[in-house]
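Below is a structure I'd like to ask you about.
In this view, the complex is presented without one of its protein chains, the others remaining in place.
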Amino acid sequence: MTLDFYVKRDSWMHRLDPRVKLVLAVVLMVAAMLVRDFWLNLFLLVGMLLMLASAQIPANRFQWVFKLTVPVTIMIVILWPFFYHSGPCFFYVGPLPITLGGLIDGVAMAFRIISLCFACCSLLFATDQAKIVRACVKLGMPYKYGLTLAIALRYLPVFFGIITMVTEAQYARGLDIPKKNILKKLKSYMPILTAMLIAGLRNSDNMSNALETRAFGASVENRTYYSDFSMHSRDWIAIAIIAIGMAVFTYFFVILDVRLPNIFW
Amino acid sequence: MSIDATREPVIQAIDLEHTYDNGFQALRGIDLTIYKGDYVGLIGQNGSGKTTMIKHFNGLLRPTKGKILINGADATTLTVGKIAKQVGFVFQNPDHQIFCPSVREELAFGPKNCGMSPGEMKDAVEDALESFRITEFAEHPPAILGFGLRRKVSLAAVYSCRPTVFIMDEPTVGLDHRSARELLDIIGELNGNGDTIILITHDMRVICENTKRGIVLRNGKLILDGTTREVMSNIEVLRQTQIRPPQVIELSKELSAPDVAEFPLNVDEFINEFIKTKKAM
Partner (left out) sequence: MSTSTESATQDLSDNIIEIKNLTYSYPAYKEGEVAPKIFDNLNLTVKKGEFVSIMGPTGAGKTTLCLALNGIIPHVCGGKFIGDILINGMNTKEVTISEIAKVLGIVFQDPESQLFCMTIADEVAFGMENQGVPTDIMHQKVQEVLKEVGMTGRDDTNPFHLSGGQKQRVAIASILSMEPSILILDEPTSGLDPIGKKEVFSVVDRLKRERNMTILMIEQESERIAEFSDRVILLNNGHIVADGTPREIFANEEGLRECGISTPQVSEIALRYNEVNGTNHRFITMDEALDVLKK
């Protein structure tokens, strides 16, 4: 199992400076969180899907995100109408009216969740992790934190591999994890956690030696970088487009408070 | 090897296939019978399907096609915990199973899981400590012992569950020659007491000097199965799998007539075959 989202392609999005993509992802996430209106949500989601499609992200990645969000979105669509009521009423569950407006708002909520995921993914699918970390460092994150983040991402799959092996090793010694009693279940995970911790400590000890051997900790001011990138005109254009988009959005929907027409009832 | 009716099968794979979720077919129709008292060397490059196969032997994986019988019972009807009492599995990295504050507790973990009574458990732990010559470290925390000792603890911890089949994945890796020899002697004793051993190793000298039967996997298929001597003498097939037999075998091949099909497995046999006879001539 690897948590590598990156899809290697040569699209306009892949070519953008990672910092611009980082900004774009943050803006899209904020937008997804702020927008409540059904139509705007739909617009945002479709827009993002089109953007990713134009960046040659294959369909199976889209499916993967949808699959991941299905349980949450279904839950929201079902539960939301219980708490939000407007428009014509279908029926009552006890004292609670289930309304068309509630249902539509629930769907909009579900869109928001999906949009949030895609906003993250727009960054992860089109930028390799090393460059994301490098972008963070370039935007002012101290190098040590950047390296720590990179190491964490690098060892995530290794860590899952170790969990699997440790679990199998304990199963092979007859460890049965009881399914029902949560307390007992937690207790029986202890051997796995302890073995993991010991294996992890050994690993980190070796790693610190390897870091030292490669002159880590030499005078940091002189540090140079292998993968460096700089802003090109296309990046500035992208920044401009993002800024204009934000301005237009803020002007119409925040300052003028435009409401899109309700065609449902 | 054809099925031997005179011996008692402990593990049988019948047309065993396994395809992982990602579509990778790791095993392609394995037919194999392991008999009680066998000492098998399992050979194959990484990715040949060795690990996938042995994970079926202790129930960690279920066949996607075919069948596994453990002491005659279909493995799919048994839980991993139940199988653990019959088939002990020692993983390559001892650190993946060590977690107790003392060696004694480490060895008691398996028996406890297997539901032994306190009396039985005490006997099993003492027996394991003694068999693996680690009694003097019984109260030590296993995590801070040296690698060789941690390796022994990991074997003893499986032994204490009293299985009769042992699968060991690279037990000698990371050990120096002497510690490896010591461990192999203990494993030999287990086999001498009637236990079945399946040893996975890339070290052909270890295979030649210890096992009785050799099995070679390649691309998920069983390509060689026979006595260790038969398998090791098959230099051409081994070479295709990128396996180099020990020097004595390669030397023997060079020194023998082209029609000779079986070669000595160790230095003693080699000397008897080529040097002593030469002097007599």
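Read from first to last, the chains carry the letters A and B; within each, the first residue is number 1.
In this text, a residue touches a chain if its C-beta (ideal position, glycine included) is under 8 Å from a C-beta of that chain, and two chains touch if they have at least 3 such contacts.
Note that the structure is predicted; figures quoted are calculated from it, not measured.
> Considering the whole complex, which of A:51, A:98 or A:151 touches the chain not shown?
A:151
> May I ask you to list the residues on chain A that touch the chain which is not drawn?
Contacting residues on chain A, toward the hidden partner: 2, 4, 8, 128-130, 133, 150-151, 153-155, 157-158, 203-204, 206-219, 222-228.
> In terms of residues, what is the contact footprint of the unshown chain on chain B?
45-46, 146-148, 170, 173-179, 181, 202, 205, 242-244, 246-248, 250-251, 254-255, 267, 270-271, 274-276, 279
Going forward, only the chains that are shown with their structure count from here on.
> Taking the mean of the CA coordinates per chain, how far is chain A from chain B in Å?
The mean C-alpha positions of chain A and chain B differ by 44 Å.
> Which bits of chain B are touching chain A when the two form their complex?
Residues in contact with chain A: 55, 58, 60, 79-81, 84-85, 88-89, 91, 93, 95-100, 109-110, 113-114, 143, 157-158, 161.
> Flag every residue of chain A that touches chain B in the complex, lowest number first.
These residues of chain A touch chain B: 162, 165-166, 168-176, 190-192, 194-195, 198-199, 202.
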